[in-house]
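Dropping a structure here in C-alpha cells format, bear with me for questions.
As you look at this complex, bear in mind that one protein chain is not there, while each of the others sits in place.
By written order: A and B. Residues from 1 in each chain.
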Amino acid sequence: MSVHPGRAAQRSRTVELGMPTVASDPHRHLRGTESFPAAAHKALADTQLRRNLGHATRTIRAKRAGVVSEVDDWEELRRAGEAIKADTMARLPELLVELESQVTARGGVVHWARDAEEANRIVVDLVRGTGADEVVKVKSMATQETGLNEALEGAGIAALETDLAELIVQLSHDRPSHFLVPAIHRNRAEIREIFLREMPDVDPSLTDEPRRLAMAARAHLRRKFLAAKVGISGVNFAVADTGTISVVESEGNGRMCLTLPETLITVMGVEKLVPTWADLEVFLQLLPRSSTGERMNPYTSTWTGVTPGDGPQAFHLVLLDNGRSNVLADRDGRQALHCIRCSACLNVCPVYERTGGHAYGSIYPGPIGAVLSPQLTGIDGPDDVNASLPYASSLCGACFDACPVRIDIPNLLVQQRAAAVDAHTRPTGQDVAMQAAAIAMTTPGRFKLAERALGVGRVLAGRKGRITSLPWPASGWTNARDLPAPPAETFRQWWARTHGGD
Amino acid sequence: MRIAVVATCLGDALFPRAPIATVELLERLGHEVVFPADQTCCGQMHVNTGYLDAALPIVRHHVEVFGRALDRGADAVVAPSGSCVGCVRHQHAMVARRAGDEGLARAAEHGAERTYELSELLVDVLGVTDVGAYYPHRVTYHPTCHSLRMLRVGDTPLQLLRAVRGLELVELPDADVCCGFGGTFAVKNAETSTAMLADKMASVLSSKAEVCTAGDSSCLMHIGGGLSRLRSGVRTVHLAEILASTDRGNASADLVFDTAEVGP
C-alpha cells in the first residue's frame, strides 16, 4: 500500500500564482466540528427530526417521480445536461472571460474573488459604497459558503434572508440542512413557534397551517422589500454568450430582490456557467422537476447587465473561485462541479433521510456534499472531519439515478475515500488490516489459511449457532445484528470433496 | 456451456450454500462448472473503502485467474453476487487506469464482458426463466442496490422466482431502498446502517414472508443478522439456493451444516 503523507495538506499550502488552492472557510460553513458518525449519532436519536425528514423527503420523492415520468425524453435531457456541463468545464476560463465581456458590455461590473474573504470584502465594500445599512438577500449557496452574512454583520450591515426556509433558519439562529429547503428539518408546528417567538409584529393567533405561515412571512418582509436599496443574490445559471444571469425560485422573494433595489450584487461560483442561451432549454427542464418536483417553478428571472428604466441601475457580478479550481484540477472529481444544486440526491439518499443535513457539518450536505465539501476544503489527515464524509454513504447509487446531470456520485465518493486514505499521515488500524487482507487476497495459500482461522468463529458461536457479541470494531456490527457461525465446510472444501482436486 | 464460478470470498468462507447452490443449479441445467481454485476476492472491500492502491494487486489477481479460465475454454464467468460483479464490471478497470496500468484495464474490461451475476446468466445468456425449481414457501425479494443500479438486472430475479413451483412471491414495500449494509459502511457508520436496516426489516415483516431472498450474501448477512437478533422467525436465503431447490428436497441438504438455527 502506498500512503502519500499529507498530499492534500501539501496542496492546501500551495499558494503560488496559478496553482489551484483549497477553499477558505472563514466562518466554518464548509467544514463541521465533529466526524459524520458522531454528528449522526445525535441526529439519529432525535425522533422529531427523523419524522420531519422522513415526511418531507417522502413527499418530494413522490412529486419528483411523478413529474419526471411525464417527460419521455428525460434520459436524453440528462445526457445533454451532463455534456453541456462537461463542455463548460473544458472551456471554463475562456467562457468566464466571455461572460465578463458580455456583462460589462451591458452595463454590469464584474469582480473576481480568489476565496471567501475576498468575495466578502468586495461585497461589503460595494454595500458600503451605497450607504445602505441593510440588504435583502435571495437564497444563495455561494454566499452561505463564504459566510457573507457574518461579514456584513461585522461591517454593521444587516443582511435579511428573504427565502421562507432561509428566514426560518435565520430567525431561529439555526444552520441550513438542505440546498433547497434549508429548514427541511423543521415541521409546521416548530415553524409557528419560531415565528411567534422571533417576528416582532406577528399576529399572535398564527396557526401552523402552511398558508398562514407563508402569509406571516409575506407580512414580515413586505415593507423591507419595498424599501430595499441593495439586493444580494446567487445564480442558478449564467450564460456566457449573452451575459445573462438567471435565478430560479418560487416565492417571488427573488423577484423582489432582483427588481426593486437600486443596486444588485450577485455572487456566483465560477462553475455556474453554461455556454449558450439555448442551453437553458435543457436546464430549465431538468432543474424544477428534480428540485421541487414541479413542471416549472413559479418564477424564473433572467437579466443581462443593466436595463435602463427597469430594475437595479447598478449591477455587480462577483465570480468566486474558493477552491473550485482545486476541484477542477482533478479530472474525474471535476464532475462534482456539474452540480446544479437541485438537491434530488439528498431527497433520495437513505443516509440523508435518516441523519439530516447538519450531520455533514457543511452547507453542502447529502451525497454531493459528502464529495464536494472535502474536495473544496481538502482532507487534512486521518482525523479531519472531512475524512469521514465520503464514508457517509452505503454506495447504494440512488443519487446517480436521481441526478439530473448524471454525476457519478458513488464513484466520486470512492475517489474521495481514496483521497482520505492518501491523506493518512500515519498508518491507521484500518490501514494495517486492509494491507494484511490485501496480502492474503493475492496469495491463494494464505487465503485458505485465513479461511481456516474462521473456525475460531464456530467456537465463539457455540451451540446457539450465532455470534451475538464481538469486541470493537466488530461490535459496530454485533450491536444490532447477529453473525452466523462460520460453516463447518467452506465452499472450496465442498468443491474438493464433491468435485475432487485441490 | 462451460462456466467458471466465482465463489466470492464471503461465499467461500461464510456462506458457502450460495456458491454451492450455483454450482448444483448450473450442473442440473446441463452445464459444466469449473472452479478456478486460485481465486480469492474481487477486491470490492478495498475499492469501496478507498484503498485503491492496495486493491490493485487483488484486482490483478482476479483478472489473471479468470482470464486464464476463459483462455482455457470457459465461456462465461458467474458469481452469485451483484456487488462482486458490479465491482468487476465497473471498478476493476478504474483501479487499473488510476494506477496507470492500461494493459490490466483492458484485460479487466475483457473479463468483465463475460462475467455475469447469476440471474443475468440464467435469463439473459442462457435464456431460461423456469429452472425447474420447487420451493413451497412465501418469499419476498429484496433487489440489492448493486444488482438494481450498477448491473441493472431489472426484474430478471423476479422472472426466475415467479417460475418456481410452490413459491408464493409477495411484494416487498419500498423494495428499492438500500438495506443499509454498504460494506464497511455497516461498521464505520453502524448507527445509520442500523437505522436503515430497521426500516428494511419492518418492510420484510410487513410483507408476511417466511423467507427474504436476494442475490447478494452480504446484504442477506445484514438483513438476516438483524432478523435473527429480533428472533423474528423470518429467514434469509440466497436466490441461488431457492433456484437450486427441487421437489427432491433442498439441493444442499446432504451437506454437513450446523444443525442449530442460524440467522442467514
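The criterion applied here is as follows: contacts are C-beta pairs under 8 Å (C-beta built on N, C-alpha and C of every residue); 3 or more make two chains touch, one makes a residue touch a chain.
Criterion: contacts and distances are computed from a predicted model.
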item	value
Among "Transcriptional regulator", "Ion-translocating oxidoreductase complex subunit B", "LUD domain-containing protein" or "Sugar ABC transporter permease", the UniProt name of the subunit that does not appear here	"LUD domain-containing protein"
Chains in view touching the one left out	A
Of A:V127, A:L213 or A:C339, the one touching the omitted chain in the full complex	A:L213
Contact residue for the chain not shown (choose from A:L96, A:I232 or A:L317)	A:L96
Which of A:D25, A:E118, A:D408 or A:D422 contacts the chain that the document leaves out	A:E118
Sites on chain A contacted by the missing partner chain, in the whole complex	17-21, 52, 55-57, 59-60, 63, 72-73, 76-77, 79-80, 83-84, 86-87, 89-93, 96-97, 106, 111-114, 118, 162-165, 168, 180-181, 183-184, 187-188, 191, 210-211, 213-215, 217-218, 221-222, 225-226, 239, 242, 244, 250-253, 255-256, 258-260, 270, 277-278, 280-282, 284-285, 288, 292, 294-304, 307, 309-311, 319, 321, 324-326, 328-331
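In this section, only the chains that are shown with their structure count from here on.
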item	value
For chain A paired with chain B, centre-to-centre distance based on mean C-alpha positions, whole Å	33
Partner chain B, residues of chain A touching it in the complex	1-2, 36-37, 40-41, 44, 50, 350-351, 354-355, 390-398, 400-401, 411, 414, 416-421, 430, 434-435, 437-438, 440-444, 447, 450-451, 454, 463-466, 468, 473-474, 476-477, 479-492, 494-495, 499, 501-502
Complex interface listing, chain B residues touching chain A	7, 9, 11-17, 19-20, 23, 35, 37-41, 43, 45-55, 57-58, 60-61, 90-91, 94, 98, 145-146, 148-150, 176-178, 180-197, 221-222, 224-226, 228-229, 255-258, 260-264
